[in-house]
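A single protein chain has been omitted; all remaining protein chains appear in their positions.
Entry: chain A
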Amino acid sequence: MIRYILRRLLLLVPVLVGLSMLVFTIARLLPGDPVRLAAGPNATPADIASVAKEFGLDRPLLAQYWDYATGLLRGDWGVSIFSRRPVLEDLSTYLPATLELVLAAMILAVAIGIPAGLMAAVYRDRWPDFLSRAVSLGAISMPRFFLGLLFQLGFAMWLGWLPLSGRFPLTEDPPSAITGLLTIDALLSGNFHALGIALQHLALPAIAMSLSPLATITRMMRASTIEVLQQDYVTTERALGLSRGKILFKYVLKNAVSATLTVIGLYFGWLLGGTVLVETVFDWPGLGLYATQAVLTQDFMPIIGVTLCIGTLFVLVNLLVDLVYGLLNPRVRLR
């Protein structure tokens, strides 16, 4: 198992090198002129050349990539042309907010989606099934940003139960940063008041983010449970007189959840790169908004930094999924 993990981690290196080369080249070949933009509307050609020189953009592409790649090894992820802030510093600011949101959304989606799918399969073509299918269809058809706006109107404006936006009340100081995830930091520092507030702020955006994966997980889980329930070994277990609960939770669940795990892994990566609309609606200061801003201004280094960051997380999450998959299904041996 350890050799397998190490091998997969080593495989991460060529993946990231390839990814960085690809993104680096694409970012440089785009037709826009961020240097001219960064130099300002009144910049002379000499000013523009000076900005290009400052960021090493006057050098050959290969030399620029070499500088970037060697910089990465030293922990230097480059500097934004516009803000002149180091990209690594920005990533460490924005990533925790997005991670917190995506983790919360995935926890909700998994915690509700798997039991819901299981129930729908067990009560196939009865009301729990119809209910779960209707909810899934609605959740997957509704755009996340629109749901977000509806939630804001319903739960924040009309009912006043939850905050409208943001991660923490504006005029209160958040718990001291340890991980950057406010809920975890509040827990680690034993500040339960802050934990409650952070959870209140997290609720609406996390629910809005979770609905799409929740629907997919529910439907996947339902389909794979129905398939497993029709297997011969389940019939045998029933014939042997095993209780329904034992059959369902000891034998069916393990086999049915394997296919869903792959979807969970893929969804995690997809959510990491697709938070921008929910972040916009809920003022969630995360990676999505940062990446969008970088793309709109063609700010090279943040674009590459975000891509590498999400790429790394995506590969790591899928590695984790593969490991869990192996644990759940003894027929799949990781060597």
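Heads up, the rule we're going with is that contacts are C-beta pairs under 8 Å (C-beta built on N, C-alpha and C of every residue); 3 or more make two chains touch, one makes a residue touch a chain; residues count from 1.
Throughout what follows, contacts and distances are computed from a predicted model.
Asks: Leaving aside the chains you can see, what is the UniProt protein name of the one that's missing? Options: "Protoporphyrinogen oxidase", "Phage shock protein C (PspC) family protein", "ABC transporter substrate-binding protein" or "Tryptophan synthase beta chain".
Replies: Matching "Protoporphyrinogen oxidase", "Phage shock protein C (PspC) family protein", "ABC transporter substrate-binding protein" or "Tryptophan synthase beta chain" to the record, the invisible chain is "ABC transporter substrate-binding protein".
Asks: Give the residue, chosen from A:Leu16, A:Leu57, A:Leu164 or A:Ile247, that touches the chain omitted from the document.
Replies: Reading the full complex, the residue touching the unseen chain is A:Leu164.
Asks: Determine which one of A:Phe55, A:Trp77, A:Phe268 or A:Tyr290 touches the chain that has been left out.
Replies: Considering all chains, including the one not shown, the answer is A:Tyr290.
Asks: Which one, A:Leu149, A:Leu162, A:Leu188 or A:Leu266, makes contact with the chain that was left out?
Replies: Checking each option in A:Leu149, A:Leu162, A:Leu188 or A:Leu266, the one touching the absent chain turns out to be A:Leu149.
Asks: If you put the missing chain back, which residues of chain A would it touch?
Replies: Within chain A, the residues touching the omitted chain are 30-34, 36-37, 40-43, 45, 47, 50, 80, 82-85, 90, 93-94, 97, 149, 152, 156-157, 164-167, 170-171, 173, 279-283, 285-286, 289-290, 293, 295-298.
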